[in-house]
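Note that this complex is displayed minus one protein chain, with the remaining chains in position.
The first chain written gets the first letter, and so on, giving A and B; residue counts start at 1 in each chain.
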Amino acid sequence: MATHVGRLPARRSLRDVLEGKGFPYLMVVPTILVLSIVGVIPFVYTVFISFQETSFTRTVGFNGVENFTSLVSDPLFWKALGVTSLILVVAVPVQLLLGLGIALVMHRGILGSRFIAPVLLLPAVVAPTVVAIIWKVMLAGTWGFLTYQVVDRFSLLERGSVLGLPRSALVSILLIEIWQWTPFVALALFAGLQALPLSPYRAAAVDGASRWQIFRYLTLPMLLPLLAVLLLLRTLDSFRIFDTIFILTGGGPGTSTQVVSIYLYKSVFQFWELGRAAAGAVLIWVMFFIFASILYRIFSRRLKLF
Amino acid sequence: MKTRLLVALLVAFLTAAACTGGDDTDEPTPTSGTGETGGTGEFSLAAAAEPYQGTEIRILDEISDLQPVFYEELVSQFEEETGITVNVEIQGHFDVITNGEADLFSGGGAFDAVMLHMWQLPNSLEAQAVQFIDPYLDDPALRDPSVDFGNFVQPMTDETTLVDGNRAGFLNWSYNQVWIGRKDLMEHPDEQAAFEEEYDYALAAPQTLQEMRDIAEFFTRDEGDTLGDETLSSPVYGFIQEGARLGATWSDAWYNYIKQSGGDLFDESGTPTADRPENVDGLEFWKSMFEFAPPGAAELSLVDIPVILGEGQAVTGIAWSDFFWTVDSDAGSPHAGNFTYAPVPPNADSPDSHQVNAAPSLLVISNASDNKEATYLFLQWMVSQETQDAWLDLVVNQGLGGFDPILQSSIDNPMYSQGPRAELLAAIAGSVAVGHPTPLIQGFPQFQDPMLQRFQEALLGSSAQEALGGLQEDLTAICSADCLLSVG
Partner (left out) sequence: MSDTDNTRSPRTLSRTLILVLVTAAFVFPVYWTLSLSVKPREFMFSIPPTWLYPPIWDHFAAIFGNGDFIRNIVNSLILATTSTLLVVLVGTPAAYSLARLGPKRKDDLMMFVLGSRMAPPIALAIPFFLIYQKLGLLETHLGLIIAYMSFNLSFYVWLLAVFSRDIPADLEGAGFADGYGPTYVFFRVMLPLMLPSIIATAVLVFIFAWNEFLFALILGGSAAETLPVAISRFITPAGVQFGPLAALGTIAVLPVAILVLALHRYIVRGLSMGAVKG
């Protein structure tokens, strides 16, 4: 009788898993699970609805791409995209430019930045709902603070009030966005500036470079990844704007400040056109994944974060 | 053989008739839900509610001064008598619409009864979300014969609650608009003298829209002018009404002005007729009132108006009456006690078209409710004579909350014209008498947006003609004919 000397098959106990190769995956599993449930399932469901004909909150039958065609032939959809794009194209660059300016001043040297910085952060962390109330008070028709001090004093409007006219309402929304996020951008860029390596600057000083040259050829390139991240983050965030505009103007006057989120909200909860709203959500989602992958590439390659 | 068979059949037939025919109770069965009630039978709420004891029902309603005293003081009586618990959720105008529809249309059943504005009804009907009350009206175990549709304020009640001959619910709140003015200023001798000199008639609550405009013009003053006894340090405005942002602006312009000029946005057959010349006149008039309004008026919604009037920024205005129970009190306004009220006046150029913007609403039973009978009993109790009288008593004699009459008998009740709020009540009665709900239009929310947009255009620069021309295009694009569902 031959005796086999061999190993018994290892009994996989929890201990083994915890101590073994499976550990990294085990740690991640709960998160993946949760995100799948709260992220993937709703997404799949939305895709499903976008191909269905809907009646109020029930789905009635397969609809092909009719929801999508109905969506892109709705002028209000394009209007909403237009308003959102306007915010994007105007408010975001202004935030970055103004923020950069402030950050440069701070970086050049000020006293008490430890005290100024936290206060500057306030607009960014105040609940958007409260931001809406703040600006409702500032821009109120007759008694609003800014209405009195600026609009009426300089007779900026011939008639009506700031939030009652389409153009001025839109300008207000832009200004509010800029107001809320410029300080944050400034602080982020300030931190970025402070973290820049000193040696290139010493070398440049030795070489006699001018202030502008230093900025243009040294600071700016080194700041570029951070600027890119902020640009993308602010861009993505402007697509998500909802709370403030919803409460302040409700998308009005008319539909002049109706951004995509509000358009989708009204499609569902006012007009009950679920199929079309789902189609819109799917399109937005697709756009977002594209943006997010670009963002990630910057994080992992340029910023070397991952 | 044949005879015995016949007799047996006859006996069987008679027995069957006896069993299904008359009831144990004395009440005769009402013949139809819409007709008059017969009968002299005693209705016992406790007895009717007995099978539903221990049920809990949930109601969604809109905030106004009407509900607090009603739900707080009176509902407990219902609960005690029936053993049914009533949970009431009160939300603001915009939220009650959104959340109410969300629950109704999705069949969620979170609420057993939901408050609906009339214009919400078509969508709710299409979504099959509403439980009509005819089965309960016809059920002698549930029907209180003293609740008599002949006694409800008409034509508002039938126009609001009858759809194709079926009863969608009871008229619950006859929300209405009234004209409001500052009594201290209207009765000020200097102001009266100045007014009469300028306009050739006495300063008093306006009898016509034109008078309303004169008064508005008269009271629009600049910084430095006198108003009553004081010299103004900032401008004061003669008039305020809801501006063009959401809310009920579309119905203000439509009912108080366009229809009062003899026009309408739809004709009887339901075809859009937005650009009629009478409509242009009406919209021009509506627009002209804003010359006397504070600059912010174009963005003010119905919930802002009471504050403007209450704080004295405007001297007169048109607002929903239900707010003024609180506004005209020490807690609500520094000018409490100085308000005077009148129904919204007719157009002197078209006196036969007297209409006031009313938004009669109903509490409908949700089709997804598990407690429909209990809910019906509660809703029926709300509109019964006894309850309405008790409520009127609380308001008139104890100064609590507010009241909107839905029964003619309430208006005829001597209590109605007594007490410190009699003037407001009288104005309400005047408005309710000529108040009509929105016509029943399929997909109505889609019509609201263009209406708001076009009316606002008129307000902000276009002519009424252009705006209405544009509106006609918008409406026709949504529905070119037969847009109205049948009411009554």
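Please note the rule applied: a residue touches a chain if its C-beta (ideal position, glycine included) is under 8 Å from a C-beta of that chain, and two chains touch if they have at least 3 such contacts.
On a predicted model such as this, the values are computed, not experimentally measured, just so you know.
**Student:** Thinking of the whole complex, not just what is shown, which of A:V72, A:V94, A:L174 or A:L218 touches the missing chain?
**Tutor:** A:L218
**Student:** In the whole complex, not just what's shown, which of A:V60, A:L97 or A:V126 touches the removed chain?
**Tutor:** A:V126
**Student:** If you put the missing chain back, which residues of subunit B would it touch?
**Tutor:** 63-65, 68, 89, 91-93, 95, 99, 102, 106-108, 110, 234-235, 303-307, 310-311, 313, 323, 325-327, 331-334
**Student:** What residue numbers in subunit A mark contact with the hidden partner chain?
**Tutor:** On the subunit A side, contact with the omitted chain comes from 18-19, 23-28, 30-32, 34-35, 37-39, 41-43, 45-46, 49, 57, 102, 105-113, 116-130, 132-135, 137-138, 142-143, 145, 148-149, 179, 182-184, 187-188, 191-196, 198, 201, 211, 214-215, 218-219, 225-226, 229-230, 233, 236, 239-240, 242-243, 246-247, 260-261, 264-265, 268-269, 274, 277-278, 281-282, 284-285, 288-289, 291-293, 295-296, 299-300, 303, 305-306.
Keep this in mind: only the chains that are shown with their structure count from here on.
**Student:** Need the CA-centroid distance for the pair subunit A / subunit B, whole Å please.
**Tutor:** Centre-to-centre distance between subunit A and subunit B: 43 Å.
**Student:** Using the touch definition from the top, list the residues of subunit B that touch subunit A in their complex.
**Tutor:** 98, 101-102, 105-107, 123, 126-127, 129, 243-246, 294-300, 313, 445-446, 449, 452-453, 456, 459-461
**Student:** Can you list the subunit A residues touching subunit B in their complex?
**Tutor:** On the subunit A side, the touching residues are 55-57, 140-144, 147, 157, 159-161, 163-165, 249-250, 252-255, 269-272.
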